[in-house]
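To keep things clear, I will list the structure first and then write my remarks on it.
With one protein chain held back, the other chains of the complex are shown just where they sit.
Showing chain A:
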């Protein structure tokens, strides 16, 4: 089955006579080389929260890589274009997330992201010093996004061998050109949102971006903003390629109003703004409301009502959406502003997600511990393989001979293990495994570690807060109930076209686990001078005793004469007489 846009129930009653007939402009004007689309997907979640996902996509048919300096930027932001050409970037994915996505309550997100900051980049083959370029790139990006990405260094960067294949076009899979790093401690705030909004063609002045007010956005259960840059094909024969820049912002609001039996959301309540116009530079500006769970309008009603419906294949499921096209003036009605209102009438249980993961640290004391990762496969009869990527900092020394993978109580040997042990103060552990998850089961991966004592200067100012371990990444091709669309160049809503779809029977999904917070034993920070003195004293005691025994010999002790006798002896010596 293919994606289709079904226009259901054209308004029968009032036919708009006043609408001017659509004039199709035969383009003698050359096709514009760049294109901007924006969309907002609102999905009510069963737990009483509401999930809003903004996607802004700019497509530009240009070549950053050839020597010709690109100077005329229109829709594509100049700062990112210069980053791509200067650092020979093939793909760049950066996300800033505050909060943890609760899969069991909210289902699967369109675009998963781990708590904190995550950056992964594929460089072009022409780069000779990937590590040096990576360091410069992280510093430049930390300036562009006002984030402290300069903390990314070799101690938290890894080169996954299988988990992060390119999402754009390109046959190169030499993972020497891939770098992945997370900063689980990074906090997201208005200073990160403002430069992100500036990258949009309309800024935050027109179109959907007017809704992005930081006061409301950060008062939410989950907030994630990301930038994804990759080369894509323009048509299905892939004769021309263009650069795609996607800026996504996912936010989950908890707007449950207590005391009232029913739940109600509106754009004004969520974002404290309503929409008045689409971005003039956008070729398409749409709002999708997910009404799959309520096709007949029994559970909730959406107002103002719309006649446009569309269906799309997203996350292995066919979902129905009400569409509001902001480029049509009619959407805004007579008041010239759009405030969508969704009123719940009743609530229902949620579908369990097919793939879900948890992670925690077991053990007691500050010497050893154990990391447990649990992966749930909730499909009733199909098993599928997952690729688990774990990047553990060097100060938690993993013992790979204690690695156990069990499903349903029995040993489950992974078919592919790539392990790179850590080097103290240079690089972290990297563990990648391909595990087959049996149907309807829990798979537990455990590995023991030992906590290291660091030098006193290597602790953060709050050492008893603990040290963060970045989220594990679980990537897999999950079998889907409905057939997926493999033609990636057809017109699709942005939210369903992010991950490339190669097969019809499964779709790609990435799940992030919680980050871990681990305590390390600490030395006493007030003691450096005392310790140096005391230890040197002990060494000096050893030196002193041995020195005495080695350089002196035994002699018979003569008692020293009294003072009077000594003076008499001196006088006698002066006189030349033998002493007493």
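Here is the rule we go by: a residue touches a chain if its C-beta (ideal position, glycine included) is under 8 Å from a C-beta of that chain, and two chains touch if they have at least 3 such contacts; residues count from 1.
Everything that follows uses one rule, which is that contacts and distances are computed from a predicted model.
The chain that is not shown carries the UniProt protein name "Phosphatidylinositol glycan anchor biosynthesis, class U", picked from "AP complex subunit sigma", "Auxin-induced protein", "Small ribosomal subunit protein uS9m" or "Phosphatidylinositol glycan anchor biosynthesis, class U". In the complete assembly, the contact with the undisplayed chain comes from A:368, out of A:79, A:142, A:311 or A:368.
Looking at A:104, A:532 or A:570, the residue that reaches the missing chain in the full complex is A:532. Contact with the omitted chain, checked across A:422, A:472, A:497 or A:513, is made by A:422.
As for the chain not pictured, it touches chain A at residues 364-368, 394, 397, 399-401, 417, 419-425, 429, 452-457, 521-524, 527-528, 531-532, 534-535, 538-539, 541-543, 545-546, 548-558.
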